[in-house]
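Heads up, one of the protein chains got dropped from this complex, but the rest are sitting where they should.
Letters are used for the chains, namely A and B, taken in the order the chains are written, and counting of residues starts over at 1 for each.
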Amino acid sequence: MTTFSQRMPLVAESVGGDSPRPRARRLPAAHLGLVPFAGYVAIFLVLPTVLAVITGLFDKAGHLTIDNFTALGDPVILETFWNSTWLSALTAAVGAVAGAAVCYALLGIPAQHPIRSTVDALAGVLAQFGGVMLAFVFIAAMGRSSVLVHWLSGLGIDLYASSNWLYELPGLILPYVYFQLPLMVITFAPALEAIKPQWAEANLTLGGNRWTFWRRIALPVLAPSFAASFLLLFANSFSAYATAAALASQGSQIVPLQIRAALTSETVLGRENLAGALAFGMIAVMALVMTCYALIQRRAERWRA
Amino acid sequence: MSQASFYPHPAVRTAIAVVVGAFVLLPLAATVEFTLRDGDTGHSFVHWAAIFDPTKAAAYKPIWVGLTNSLTLMLVTVAVVLFLLAPTMILVNLRFPKLRRTFEFVALLPVSLPAIVLVVGLTPIYLVIGRTVGTGAWTLAFAYGITVLPFAYRSIQASIDAVNLVTLAEAARSLGAGWLTVVRRVLAPNLRGGLMAASLIAVAVVLGEFTIASLLNRQNLQTALVLVNRQDSYVSVIFSLMALLFCFVLLLLIGRTGSIGARGKDR
Partner (left out) sequence: MTAVLTRSATSVALDGVVKDFGKTRVLHELSLEIRAGEFVSLLGPSGCGKTTALRLIAGLEDPTAGAIRMNGEDVTHLPTNRRDIGMVFQSYSLFPHLNALDNTRFGLDMRKVAKEQAKAMALESLELVGLGGLAERYPHELSGGQQQRVALARALVTSPKVLLLDEPLSALDARVRVQLREEIGRIQKELGITTIFVTHDQEEALAISDRVAVMHAGRIEQIGTPEELYLTPATPEVAAFVGMSSMVPAIVHSGTATIWGQLVPVVGGSPDGEYRAFVRPENVHIAGPGQAGAAATIETSVFLGSFRRTEARLESGEVVSLQHPADLRLERGASVRLVIEPMPVVVTSARG
């Protein structure tokens, strides 16, 4: 932010330094330059967001109603929100811990090292990989006809004895962790790399040891970044749709699938425009999570500077 | 090694690499094995060869249609990034620095907007688009430009921050260059790294997009894979693996261009 405020007077100077006539002509032109993008964002970002929120307020005939929002209190809907929440929290927690471990393992490896660029690229791909293709990979890797199931049955273990779990809610856990872990590597690595060797040395010269370094310096410094990354991972799981859509064959156990059902069949729980109310619920959760994220992130960056 | 070092012990490094490496690579290995199956026990490239088998061409046609649509979408989305987002960012940074924070807020907004929520709001908009512009798959690129926005913004802003845009533009202006020349011959070359990274990320995101296309009833690569998967799961898995490999190479390239940018800064 300092660079931002430092640069401002510079710009003001350059604008003021121009001779008045061309400036008077150019300034509206410069404003016009903002119009195409502003229009684009208005139509494809702002308008859909507003529509998503307010369609829940109308019934099919176009009359104002809060009926759809009362549906958010329906036990079925509450359960899907609860499912989405624990699935997101669980996979974010596992992904955050495992991803942080990977960042720790990478400490001290120079940025130009091939291991580093390979891990970076792999993490980048896999973090974006959450989708239909990921579902296919997991079905091929551990579905009913996979090598894994084949081997385990040779050992007398039937992976699918009790349920068809891969295609139900528990089946989402491993694929979700699969894209959460690399996202953690991407978001948390900069924080871990910002730990200064001088802190460890200062700790030693002041009479501390390895334990006091981690307990009293490194972990407290990393805590905000870790929490922020966890929230980002939570939001990522919470909004994921494609993997679940391709994997979960029946039922709508999580909110995005419930929205699909509302969009495609029009009447879920005998209500119209329920999708809008569900979308509003998701936006509310996401807004809460992202607000916490922004607050924590601000603190983490203050320490890092 | 210095006494003060807090780097992991080599054994710890190896242990983490083995455990996480197994979790990441074993499913991929098992998937490769799956595509190589031939009958109940044998292995061969029969399913890979089948992609180009003319007798199955009709069954696989949706994939080629979807792939073509996805390639078109990539082009249009990259065009949105390069010719709509990037010039606006340059303009904001040069002439409207007070708008920078607002702009950043808007650009990062889609991160907290799930695609499925966007779809709810986009459905009525695309009904209008379908009636006026048509139902061509390429129209999805406008929605994809929004999903790509946060990533593209970060890449481009990073290179804008690295090259002190204002001084650069003022220097060029003081040498008598017009604004168009400044942007084309001075700013764009200096932002090449960020523009490149933004474009490659856009390509990767568009290639993997399913939610919006599926619920707005447009065909792209991902919807085609789901469709074909119902009859022949091998081919959809093969295309998934190839898409994964393609994106991996793409991101290695981003890493490479990123390091070129860093070296350029040292100079």
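Keep this in mind: a residue touches a chain if its C-beta (ideal position, glycine included) is under 8 Å from a C-beta of that chain, and two chains touch if they have at least 3 such contacts.
Note that this is a predicted model, so its numbers are computed, not measured.
**Student:** Among the options A:Thr65, A:Thr85 or A:Thr212, which residue touches the chain absent from this view?
**Tutor:** With A:Thr65, A:Thr85 or A:Thr212 as choices, the missing chain is touched by A:Thr212.
**Student:** Per the definition of touch given earlier, which of A:Phe69, A:Tyr160 or A:Trp199 contacts the omitted chain?
**Tutor:** Of the candidates A:Phe69, A:Tyr160 or A:Trp199, A:Trp199 is in touch with the missing chain.
**Student:** Who touches the missing chain here, A:Val221, A:Ala235 or A:Ala262?
**Tutor:** Per the contact definition at the top, the residue touching the missing chain is A:Val221.
**Student:** Considering the whole complex, not just the chains shown, which residues of chain A touch the missing one?
**Tutor:** Missing-chain contacts on chain A: residues 196, 198-199, 201-209, 212, 216-217, 220-221, 302-305.
Throughout what follows, only the chains that are shown with their structure count from here on.
**Student:** For a test of understanding, state which residues of chain B touch chain A in their complex under the given definition.
**Tutor:** Counting only chain B, the residues touching chain A are 2-8, 12-13, 16-17, 20, 23-24, 26-28, 30-31, 33-35, 80, 84-85, 87-88, 91-92, 94-100, 106, 109-125, 142-143, 145-146, 149, 161, 166-167, 170, 204-205, 208-211, 214-215, 222, 225-226, 229, 233, 236-237, 240-241, 243-244, 247-248, 251-252, 254-256, 259.
**Student:** In the complex, go through chain A and note every residue touching chain B.
**Tutor:** Residues in contact with chain B: 3-4, 7-8, 10-11, 14-15, 30, 33-34, 36-37, 40-41, 43-45, 47-53, 55, 98, 101-102, 104-105, 107-108, 111-112, 117-118, 120-122, 124-126, 128-129, 131-133, 136-142, 145-148, 177-178, 181-182, 195, 197, 200-201, 203-204, 210, 213-214, 218, 235, 238-239, 241-242, 245-246, 256, 259-260, 263-264, 275-276, 278-279, 282-283, 286-287, 289-290.
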